[in-house]
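Missing here: one protein chain of the complex. Every other protein chain is in place.
The block that comes next holds subunit A.
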Amino acid sequence: MAAVKETVDQVLSIDVDKYKYGFVSDIESDLAPKGLNEDIVRFISAKKDEPEWLTEWRLEALRRWQTMEEPTWARVDYPPIDFQDLHYYAAPKKTTGPKSLDEVDPALLDTYKKLGIPLKEQEILAGVEKGERPVAVDAVFDSVSVVTTFKAELAKHGVIFCPISEAVRTHPELVRKYLGSVVPITDNFYATLNSAVFSDGSFVYVPKGVRCPMELSTYFRINEKKTGQFERTLIIADEGAYVSYLEGCTAPSRDENQLHAAVVELIALDDAEIKYSTVQNWYPGDSEGKGGVFNFVTKRGDCRGKNAKISWTQVETGSAITWKYPSCILRGDNSRGEFYSIAISNGRQQVDSGTKMIHLGKNTSSKIISKGISAGRSSNTYRGLVSVGRKASGARNFTNCDSLLIGNKCGAHTVPYIESKNASAIVEHEATTSKISDDQLFYCLQRGLPQEEAIALIVNGFVKDVLQQLPMEFMVETQKLIGISLEGSVG
């Protein structure tokens, strides 16, 4: 029996239940009643003590959403979602808002500790003495942010890093100016839904000429049953500023599906740079495709100023359904957009992900490196758009999409769209599809590597170009995560 054949057999008996973040925290929640209508939107807005303009903004989105239909063009297949059967707000009861760590429910701190996310600054600083770089963390649990670390340290540099619900109160002028300016409330079904009911997420503002002194990170956790998480993140890098931001996500293993519909907006002004990395490890569902997170996400960055740069790096290993296209609008002259992606699907996971690079300014350039790995009976689609506007003279794009198949029950698809309205544009597209060969596996095994380690080694080699884009701190973690995600694909 050939090694790959055997791999396939083992994939059939795959145990996605190895998902190690599947525990549920027993924390009492404040839940909104199920369903979605104007009262619920007002309820959420009132819970967050929002100003009138924002309540109206949400209601406008809701009215819009009620006229919209769910998109069906993606290569994913799932039972209809009953949007009236969900809770649109869930918050740990003891926490009314982010406070100092001493006041945070110990059960919550425990949850994050189990996830390997230290929230106590002294613990993080202890790590610094061992040579680790500090990372400021905003921890979002269901619908609210429970704590944000290193706020004081960041404030010294003028960097604002806080839950968006807090920013609405403390920096209304910034929120009002930028919220919805990249992803308008009319954008698409899920983004519009998010605009109506968004719960919490991070807000970052890096002032002119400031290089943010540490990595910023948000850690999202869905805990409560039958809830949707609708995070909203807004990051603004003012002229000449630089910030690197990382988000991580996990959820408990539950039989029913959980809905996650996030919106992330990035704005880079003249000469600014934003590097946004995601390590998405939502619960993928079990081997039969039961349960798992439906991840419908709209992420978009706007290079609004000249010489601005926005770089997306994503490692997608979780979720039952992933529908996600982090994009860049290259509006400023000489602006640059980058998209580096590793999407791993196993079991019954379905991924439809990619990017959009919209070239509007002169001499703009974009680069897309996408590595899809499919195992088990999963489906993995890259869908990307490169669009060059009439005035975007000198636009340049390079796209490279590689797919790696493990076994022969999975699928990989590449759907690139290219539109160019300017004759001076240069758009390149390269794509390959390969399989881990029996010969490669045999060679590694002959040198003593167990099969599972051999696969992880070969896959890590395949995704190396993208791994190198991740912040150092997360590279090693991610390599391990890739190993874990493919566990069971090889027995």
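One rule holds in what follows: a contact is a pair of C-beta atoms (placed from the backbone, for glycine too) under 8 Å apart; a residue touches a chain by one contact, two chains touch by 3 or more; residues count from 1.
Convention: contacts and distances are computed from a predicted model.
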>> Please identify the absent chain by the protein name in its UniProt record; candidates are "Fe-S cluster assembly ATPase SufC", "ABC transporter ATP-binding protein", "Branched-chain amino acid transport system permease protein" or "3-isopropylmalate dehydratase large subunit".
In response: "Fe-S cluster assembly ATPase SufC"
> Which positions on subunit A touch the chain that was left off?
Replying inline: 1-3, 6, 437-440, 442-451, 453-454, 457-458, 460-465
